[in-house]
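The complex is shown incomplete by one protein chain, all other protein chains being positioned as in the whole.
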Amino acid sequence: MATATADQAVHLPGARGQDRRSREGWIRRLPLMPALVFTIVVTQIPFLLTLYYSLQSWNIAKPGSPHWVGLHNYVDVFSDPVFYGALLHTIEITFGSVLIATLLGLGLAILLDRKFLGRGLVRTLLISPFLIMPTAAALLWKTTMLDPVYGIVNWVIGWFGAAPVDFVSKHPLGSVIATVVWQWTPFEMLILLAGLQGQPRDVLEAARVDGASAWASFREITLPHLRSYLELGVLLGSIYVVNTFDTIYMITQGGPGTATTNLPFYIYQRAFEGFDIGQAAALGVVTVVGTIIVATIALRTVFRVFIENESRA
Amino acid sequence: MATVAATAPGSGRPRRRLRERLGGIAWGTVAWFAAIIFFFPVFWMVLTSFKPESAAYTNPPKFFFNPTLDQYKAVFSTGMGPFLANSAIATVISVLLVLLLATPAAYALSMRPVGRWRDALFFFISTKMLPVVAAIVPIYLAVRDIGLLDSIPTLIVLYTAMNLPIAVWMMRSFFLEVPGEILEAARIDGADLRHELTEVVMPVVAPGLAATALICAIFAWNEFFFALNLTSIRSATMPVFLVSFVTSEGLFWAKLAAAATLASVPVLIAGWIAQRQLVRGLSMGAIK
Partner (left out) sequence: MAEVSYQDVSCRYAGSDKLAVDHLSLDVPDGGFMVLVGPSGSGKTTALRLLAGLEQISDGRIEIEGRDVSGVDSRDRDIAMVFQNYALYPNKTVAENIGFSLKMHGVSRQERDDRVLEAAKMLDIDEFLDRKPRQLSGGQRQRVAMGRAIVRRPKAFLMDEPLSNLDAKLRVQTRVQIAELQRRLETTTVYVTHDQGEAMTLGDRVAVLKDGTLQQYAPPRELYDNPVNAFVAGFIGLPQMNLIRLPLSDGSVRLGDQTIKLPRQLVQAAGENGSREIIVGIRPEHVTVDDGAGEGIPAEVVLVESLGADSYVHASIEGSESTFVARTEGYDSRQPGTNVRLRIDAERMFGFDAESEERLGDGSSAGGASQTPASS
């Protein structure tokens, strides 16, 4: 039996071999299919529908209102000052939080990379903010931490003679960013710590033998080695922080006024407080297109983590 | 060797050891200081949850007081139970579903890579880059039209989709860590595909599977946006409970702290126990 088929495969490498190969290809692809189909159905079809709704004027509070309006919703979006504000706040929150969290995370990772008494416990304490439910974290920061009268932060700055500050109303964006940074610093720290610990020791020893100072070997060897970990951390952090909703919802509700309204929160308001489906959809499409543009540029220029990761395989 | 060290000028050896020791202590102190700052809000949350309400609002803040369980009793009496159950069900089932879908997919993208696996992998990751909010309108309308608003299955499906890309990516990295040689050894030893997977591959990737499950569980448990917009009473989860708690009970800090502690504690403890896997899991993809 086996001999016969084998002979055919050898002597007739044409049609039959091709046939078998394509069938084998499908069998190989089979395990991928459920996940692929699921993802396409749940994530891609809604985006297509968003595109469709964005061309309609539709307010669910007014029954029977959907009708075709072409690009009217987009004209509204681009002439809406709140949209530009939301765009700006999205960038500020994402950029500010990820940058600060990554720098702090790098510092903490370097601290943790060296042995000292109770290192395990310190690491446990440091990762905790990441594990706290963001809704809970936002509430905590808004109340016990940042309250103008009873908040811990004001108590601490009082030691240095500073007058109490109403952070949430005076520095709303700063309050949001502080909370996000507190939650995402441990995340960045963990990724960078893994990077530091995955660093081959012999290279560092070689540098020391070559007479490099601690700073020089950090700059010349550790930092380049950390590059792909930094990229990964910034990328994953950005993906999540761009979508920040819970923190804003809990701390400021986008306010005061629209001072902390970012795109996710603005779309939410349009859809679920204004019931304006067409407008919300148009905002969504603009957000997606903007994200695609930024992500493509970022992936093509700065980030090599995906490309390198793939070519290694 | 030893003689060389002994004849070194000015008995440099003990002095250097002392300096290293002091350096180590300074280093540790800085690290501990940072850890205490970062952990303080968590500590304060737990501490406040045991305070009587009057002790929560003080300036300067109170560190010593008569601890009470009143706040926890109050939180439970507002009917937190169903929210907790909803969160648990949505998290557990969605994580199982994610693993069920992601593991074979990751296998097909790593160990026996299909043609154009690069594109498939990139597709999964790119869905993660698209903002969820942009899809909420049609999702809301679709779910409303098929009568699945305020139902746990809706959340399960969405949480699965939300975590699937990350899970595929992580699991793929774990599969890639399995040395190809041991698969060949298994084939020569007579293992068929099923045994190759159950006897050789899965035991090796099991810690990775745990790490993936944990990270997906964290994101599912903490998810707020879908839960807020797509549920109301029957199937609302813990984050929604926190919001409704604040709205209905007002901002009573001690009670609030108790509710926040209860909402966070499952993930917090799971994360503490599995922190080693967490580190590995998060750093995957950056490593070869």
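By written order: A and B. Residues from 1 in each chain.
One rule holds in what follows: a contact is a pair of C-beta atoms (placed from the backbone, for glycine too) under 8 Å apart; a residue touches a chain by one contact, two chains touch by 3 or more.
Keep in mind that what you see is a predicted model, and the values were worked out from it rather than measured.
K.L.:
One chain is left out of this view; which of B:200, B:214, B:230 or B:246 touches it in the full complex?
P.N.:
Per the contact definition at the top, the residue touching the missing chain is B:200.
K.L.:
Name, in rising order, the residues on subunit B that touch the hidden chain in the full complex.
P.N.:
Residue positions of subunit B that touch the missing chain: 179, 181-182, 184-192, 195, 199-200, 203-204.
Operating definition for what follows: only the chains that are shown with their structure count from here on.
K.L.:
Which whole number of Å gives the spacing of the CA centres of subunit A and subunit B?
P.N.:
Centre-to-centre distance between subunit A and subunit B: 14 Å.
K.L.:
Report the residues of subunit A in contact with subunit B in the complex, numbered from low to high.
P.N.:
25, 28-32, 34-36, 38-39, 42-47, 49-50, 53, 107-108, 111-112, 114-119, 121-137, 139-141, 143-145, 149-150, 152, 155, 182, 185-187, 190-191, 193-195, 198, 228-229, 231-232, 236, 239, 242-243, 245-246, 249-250, 263-264, 267-268, 271-272, 277, 280-281, 283-285, 287-288, 291-292, 295, 305-306, 309-310, 312-313
K.L.:
Looking at the complex, which residues from subunit B come into contact with subunit A?
P.N.:
By the definition above, subunit B touches subunit A via 24-25, 27-28, 30-32, 34-36, 38-42, 44-45, 48, 56-61, 101-102, 104-105, 107-110, 112-115, 118, 120-142, 157-158, 160-161, 164-165, 168, 176, 218, 221-222, 224-225, 228-229, 238-239, 242-243, 246, 251, 253, 256-257, 259-261, 263-264, 267-268, 270-272, 275, 278-280, 282-283, 285-288.
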